[in-house]
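Here is the structure we will look at, set down as structure tokens.
Now for chain A:
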Amino acid sequence: MLTLPEIGLYFSFLLFLVGLAGVMFRKNILFMMVSVEILLNAANLAFVSASKITGTIDGQVVMFFVMAVAACEAAVGLALIIALYRTKASIEADDLKALRG
Partner candidate 1 sequence: MTASINPYFPILIAFVLGLLIAGGATAASFLLGPKKPNPAKLDVYECGVPVVGTARQRLSVKFYLTAILFILFDIETVFLYLWAVLFDELRWFGIIEVGLFVGTLVVGYIYILRRGALNWD
Partner candidate 2 sequence: MEGTVGVVTQFLDSNIGLVAALGKIALALVIALQVAPIMVWVERRQAAFIQRRIGPNRVGLFGFKLFGLGQPLADTIKLLFKEDFVPKQANKFFYILAPIVTAVIGLVAIQGIPLAKEIVVGGHTINMQPVNLNAGFLYLFAMSALGVYGVALAGWSSNNKYALLGGLRASAQMISYEIAMGLALLPMVFIYGTLDLQTMIAAQSDSLLFGVLPNWGIFLSPISFVIFVITMFAETNRLPFDLAEGEAELVAGFLVEYGSMRWSLFFLGEYAMMFTLSALTTCVFLGGYEIPWLSQTELVALLTPIFSAEPATWVASLIGLTVLLAKTAIFMFLFVQARFTLPRFRYDQLMRVGWVYLLPLALVNVVVLALIVGIMRLT
């Protein structure tokens, strides 16, 4: 029988798949960012499960750094969305082709 942290790893895999689908299929940048949060959460779950499996605390510590990165990503990403909406009046990824080569 599987132990709790091993199931946790499987769930983190599933969550990652769902988040990836969100990033791939939504055309709206806001939704893409929310899906990225799910990806990061899935990674956190994997870190915590691994920490329990290996009996070391490092996974939980790394989780805090992931959290700090997620916070900074959210702050800068949402600032970009606000600036984009101000200039383009749209936050659809398809409308932002100005930089396409």
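In this text, contacts are C-beta pairs under 8 Å (C-beta built on N, C-alpha and C of every residue); 3 or more make two chains touch, one makes a residue touch a chain; residues count from 1.
On the choice of candidates, all candidates are chains of the complex that A comes from, given by their letters.
The structure presented is a predicted model; accordingly, all values stated were derived computationally and were not measured.
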item: Numbered candidate touching chain A, per complex, among 1 or 2; value: 1
item: Touching residues (chain side chain A, partner candidate 1) in the complex; value: 64, 67-68, 71-72, 74-75, 78-79, 82
